[in-house]
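These notes are about the structure you will find just below.
Note that this complex is displayed minus one protein chain, with the remaining chains in position.
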Amino acid sequence: MKIGKSTVPRTAICTSDENTIVVRGLDLCQDAIGHLNFADYFYLLLTGKQPDAAASAVLNATLVAITEHGFVPSVQAARMTFAAAPDALQGAVAAGILGCGSVILGASETAGRLFIDVEQRMAAGAGVDEAATAALQDLRSQGKAIPGYGHPLHKAVDPRVGRLIAVATQAGADLRYVRIAEALERAIPGITGKDLRMNVSAAIPAVLLGVGFPVVSLRGVPILARTAGLIAHLAEEAETPAGFALSYQATRELQYDGDVPPGFKTP
Amino acid sequence: MKIGKSTVPRTAICTSDENTIVVRGLDLCQDAIGHLNFADYFYLLLTGKQPDAAASAVLNATLVAITEHGFVPSVQAARMTFAAAPDALQGAVAAGILGCGSVILGASETAGRLFIDVEQRMAAGAGVDEAATAALQDLRSQGKAIPGYGHPLHKAVDPRVGRLIAVATQAGADLRYVRIAEALERAIPGITGKDLRMNVSAAIPAVLLGVGFPVVSLRGVPILARTAGLIAHLAEEAETPAGFALSYQATRELQYDGDVPPGFKTP
Amino acid sequence: MKIGKSTVPRTAICTSDENTIVVRGLDLCQDAIGHLNFADYFYLLLTGKQPDAAASAVLNATLVAITEHGFVPSVQAARMTFAAAPDALQGAVAAGILGCGSVILGASETAGRLFIDVEQRMAAGAGVDEAATAALQDLRSQGKAIPGYGHPLHKAVDPRVGRLIAVATQAGADLRYVRIAEALERAIPGITGKDLRMNVSAAIPAVLLGVGFPVVSLRGVPILARTAGLIAHLAEEAETPAGFALSYQATRELQYDGDVPPGFKTP
Partner (left out) sequence: MKIGKSTVPRTAICTSDENTIVVRGLDLCQDAIGHLNFADYFYLLLTGKQPDAAASAVLNATLVAITEHGFVPSVQAARMTFAAAPDALQGAVAAGILGCGSVILGASETAGRLFIDVEQRMAAGAGVDEAATAALQDLRSQGKAIPGYGHPLHKAVDPRVGRLIAVATQAGADLRYVRIAEALERAIPGITGKDLRMNVSAAIPAVLLGVGFPVVSLRGVPILARTAGLIAHLAEEAETPAGFALSYQATRELQYDGDVPPGFKTP
């Protein structure tokens, strides 16, 4: 069935013949394997360009920052899935990745788009604080949440934020979006009445956009990073099962609010 | 509901308080972000140990080697899924990862287990060629396929194999499993009558097992790597859609073999 | 980690003790198994109420209507995934379901919301045609597509539409949303210049909303239905493999638009 206009698929990422695999114009074996670290190769695949030293430092740092944070919901989902279906590692990883959505890890992308909105207001003549305030007011008037500020555990300060900014500064990265992220942090109390501090989901785009990482792929950073974390958790699950114990604990205080048949006593 | 014996979940990967995130005994912000590249951090999470230089070189090389190979089935599945559900990047990545199974990318793990089987036969006194032949004969008598040898496109030589071995050699890695993989390659024609050459799914465990990468997580290497490739493909899909065109082309020669109602003419 | 306000999970769907499973107030074994067909039980789970005869007829009809339509993209994705990972049936089904997104099968829900928008304009005093035109104009001014009208194959008429409306009529269902769907069909040419006809994704909410099916679960109808279709396709795939053949066909006309290294000739 023909859906859409184009019927011939096209790509600019990879081609190959029997002897050579070409990736973004490079010979994979001659030019990439052994020359680029994995994160740099990810940057190349996404952008078509090799990262400079600042981009390499910043991208590796953001991936390391977001890979692991204990038994978060997506890790629990993956470990329960693996406990039920241990033959299919890929299925348990997929279950975990499916929790990288708009509420939890997708905030990296939404925050990045907010920064670009502020940047565009500045390009139109506004100062950074004025632009930040205006962008936040727009979000609020649309009833949208402010992405990337506040954290359920790290309330005063998310320790990853300062460290990522330090790495970007030291690597000589363009800090334009860091300044915008800080301006938003300053403006938030005046708009919301709450002193929400920048979390890792704002720090990631704040440093990555300055090294040429594409905004459309920002959600890919937590997805890729968490995949590494999930694989480690599933290796631990295979050795020291926790999935069913998590599930048991989760429902110890479960309350059933529905009807029951005559004679049944809710446990 | 209590399933299994343990009711208290335990982990040794990560803990945190309001100020500090601890990962495998390190302070994530002080000791990992900005110090370890992403692949090295993955090694740390999996093994609890920081990789040495050889392990770092080899793990990065294997990840780069297996990240991307064009419009393979899992990439097609992911791009079709994204075309149908563009709001959920994580869903399209998950659909692609679900194709990392026993037939396609899972061979890395199965080949790694075969190498360890050969190694154990050698520990019991057999020479490498004798052990390789015996292990292959066992596989065949159980009716199992030989994992990691032969490739639909790279028939004479998979160019990634020699390059990965060169990287491992140059990095000073333990080459024990490379020698085993080569012995299997020599033994295959005598067992199968076919001259199947080592492919990337054998080369990956051949070099990784020598740098302390755990065999139980070998399938994690293609899963993590392909996640990076899938994210790049989905960024391209967002710009230059191919998913529906792939689907259209796929069925141009589709044959319907079933019954039809009276009067219906099969298209 | 505490995310959100509530820390005690609650449910009104199911509870159980050692002897009895209670579902929506019924004893599963005494009152449901053997008494309700599967689609009726789905209605009970969703709404807490047993369907009347009209609801049963209409829900079963919509599920049957949308279960199967050949090698659509989600079926292709599932069959490719199964070919690569045949040990994990659940993974291949999941890959297929992940393609039930906003562009393809999610239109059932979006169309249902459009019908309710029209209904609300009518409650405020507009006639059905006036309300339909206004709702469409609003969609267009927001740059949104019109969900549920037009089909790539069934251009003149989607044969499932008339049949679903006939079943609903015969069953004595409330046809209010069918009349709204028809008014939208009449209004579309004046707004878009194209004579797009109602497709199955509009017919499903048109008949289901009239029998009390909740709008928030409309997307569940194609998801549940396609799951049945996917399981049948994967049973066929296990017998008569097509996944890799689809993948091969899909790329026969693939064009590589990227750079190549010196000396490489694009295949």
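In this document, chain identifiers A, B and C correspond to the written order of the chains, with residue numbering beginning at 1 in each.
The working rule: a residue touches a chain if its C-beta (ideal position, glycine included) is under 8 Å from a C-beta of that chain, and two chains touch if they have at least 3 such contacts.
Note that the structure is a prediction, hence the values are computed from the model and not measured.
Enquirer: Can you list the shown chains that the absent chain is in touch with?
Expert: A, B, C
Enquirer: Looking at the whole complex, which of C:Ile116, C:Ala134, C:Ala228 or C:Val260 touches the chain that is not displayed?
Expert: C:Ala228
Enquirer: In terms of residues, what is the contact footprint of the unshown chain on subunit B?
Expert: 1-3, 8-17, 20, 22, 24-27, 30-31, 48, 70, 72-73, 85, 87-88, 90-91, 94, 152-153, 250-251, 253-261, 264-267
Enquirer: List the subunit C residues touching the unshown chain?
Expert: Subunit C touches the chain not shown through residues 1-4, 6-16, 18-21, 23, 28-30, 32-34, 36-39, 41-42, 45-46, 57, 59-61, 63-65, 67-71, 83, 88-91, 93-95, 97-101, 106, 153-157, 159-160, 162-164, 166-167, 170, 214, 216-217, 219-220, 223-225, 227-229, 231-236, 238-242, 244-249, 251.
Enquirer: Would you write out the residues of subunit A that touch the absent chain, in ascending order?
Expert: Residues 70-74, 76-78, 80-81, 83-88, 91-92, 94-95, 98-106, 243-244, 246-247, 249-254 of subunit A touch the chain that is not shown.
In this text, only the chains that are shown with their structure count from here on.
Enquirer: Point out which chain occupies the most central position, where each centre is the mean of Cα atoms.
Expert: A
Enquirer: Same or different interface residues for subunit A and subunit B, judged by whether over half of the residue numbers are used by both?
Expert: same
Enquirer: Between subunit B and subunit C, tell me the centre distance in angstrom, where each centre is the average of that chain's C-alpha atoms.
Expert: Computed from C-alpha means, the inter-chain centre distance equals 34 Å.
Enquirer: I'd like the Å distance between the centres of subunit A and subunit B, where a centre is the mean of that chain's Cα atoms.
Expert: The separation of the two C-alpha centroids amounts to 23 Å.
Enquirer: Mark out which residues of subunit A touch at least two other chains, giving numbers and ranges.
Expert: If we look for residues of subunit A contacting two or more partner chains, we find 1-3, 8-16, 20, 30, 70, 88, 90-91, 94, 153, 251.
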